[in-house]
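Every protein chain of the complex appears in place save one, which is left out.
And then chain A:
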Amino acid sequence: MHDTTLIVSLSGEIDHHTSVEIRETVDREYQKRRAKNILFDFSNIVFMDSSGIGLLMGRYRNVSICGGYVGLYNVPTKVDQILNISGIYKLMKLYESKEHAFKSLA
């Protein structure tokens, strides 16, 4: 946590199978910590298919209801490719770094 922002460090692979657990964990922590925004750190993600897009869209929906924002940083090139295909950057911002994200969300 950083102020009202929940920082989620993702690692490994995001597919239909793994997204279930990620979703549950993120939603639980978001509620428990009464966070407003969510920042996803993708630096340790080695694979992501379109299930990851569904995951991000769902979190965007929840966070929007609470008046917050979703941000992403350290996104690997291949993950950036599918994020671009999905058009999800219309809903959430890609930041150069954690520091840039904090500055923007503050």
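The criterion applied here is as follows: a residue touches a chain if its C-beta (ideal position, glycine included) is under 8 Å from a C-beta of that chain, and two chains touch if they have at least 3 such contacts; residues count from 1.
Note that in this section contacts and distances are computed from a predicted model.
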Record lookup, UniProt, unshown chain, options "DRTGG domain-containing protein", "Ion-translocating oxidoreductase complex subunit A", "Anti-sigma F factor" or "ABC transporter ATP-binding protein" -> protein name "Anti-sigma F factor"
Filtering A:His16, A:Arg34 or A:Lys103 for touch with the omitted chain leaves A:His16
Extract the touching residues of chain A with respect to the undisplayed chain.
13, 15-20, 23, 47, 49-51, 53-55, 57-58, 78, 82, 85-86
